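Only one protein chain is missing; all other protein chains are in place.
So, chain A:
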Amino acid sequence: MKKWIKWMKPITLVVIAICIIIFGNVRKNVLDEIQLVTAVGYDYIDEQTATMTAVTPVFRSDASIENKTLSITANLGKEALIALNRESSANLANAKLEVALFNKEMAKRGILHMIDTLHRDPNIGTSLSLAVTEGVTKEILNQSFGTRDTGHYIASLLEHNTQNGSIPNNSLHYFLSAYYTKGKDPFLPLLKLTDREITLTGLALFKKDRMVFELDRSHLFTFNTLYGKNRFPGMKVQIGDKFVAMRVITSNRRISIRNTQTTPEITIYLNIRASISEFSGKHLKPQHVSQTEHALKKQVSQQGHQLIRKFQQLGIDPLGLGDHVRSHTRNWDFKTWQKQYPRVKVRIVPRVNIVEIGVVDGLD
């Protein structure tokens, strides 16, 4: 009896260890036995069905990547990704999803249920890039861009354009934040496939989850400046018959609000600092600089008023003016604001400062 008790402890430990090893196994996702999905695209077919395209990179032994696309036309169920598994040789894994594209038709009819699928999945982070495309996403995703993985290519295209300030910050996180914030509406970058290359053509502005307006590239600078603190890679203005190109434009905004209870009056003060990088004339004289400042001021002011009028007509608020007013108003009511918004007076006061003109006056 005593001997038996002495062996109890080790035996129990061994039994527990065996149990853990045999029954404790959890589902494995071995790296080389799964197929990573790096990009998905949704194309509208009709109210109930959509085509879903997934791009999976196939890694070759010489470290080059071949993109393989799988697509399925199905009822817009939440498990579309699982349905795609029927086409793939290995289990599809979505934790490396980098970009989700929606075609314009889809975006115009609402993308919330797809966003919901993406948001609900714990494997997918909110740093996922979203974009609206002109044309069918399947075509874009079928295109190979060099030896790189398509999903990563599109994501880095959007990322670097966000970083250098061409478009404001955007990702699933920003989309959801704008979507759920009262007094703010989301926007997504707009992509287009031209000549086998993807280009950023502007922004798609949303009302709730439906795309209602397309912001052209020519208005991006104004929109960015109005949106908030920003740096812009470069732009061009015309003074007389000459052109001035500017780079590293930094700007910040300050909003002042009056009359919040009756008809709010919003003044947006903009402070833009730029440096001249190119001048088409012979000599850059001081008056050219002041002319440039003036031209830029005028452009921002004009385009800004135009844009805001348009937003007010459409009843969208991508600049988040409502949210700003909310943060400065006691007992702010969203419904009242919605009624007030189309009639809100918005004044834009830009201040432009050319801080640098380069190392030469001009070349003869």
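Throughout what follows, a residue touches a chain if its C-beta (ideal position, glycine included) is under 8 Å from a C-beta of that chain, and two chains touch if they have at least 3 such contacts; residues count from 1.
Keep in mind that, in the parts below, contacts and distances are computed from a predicted model.
Considering only "ABC transporter permease", "cysteine desulfurase", "Membrane protein" or "GerA spore germination protein", the record for the omitted chain gives "GerA spore germination protein", by its UniProt protein name. Considering the full assembly, A:N123 is the residue among A:N123, A:Q238, A:S256 or A:S280 that touches the omitted chain.
Residues 20-21, 24-26, 28-32, 34, 36, 38, 57, 59-63, 65, 93, 95-96, 98, 123, 149, 152 are the ones on chain A that touch the missing chain.
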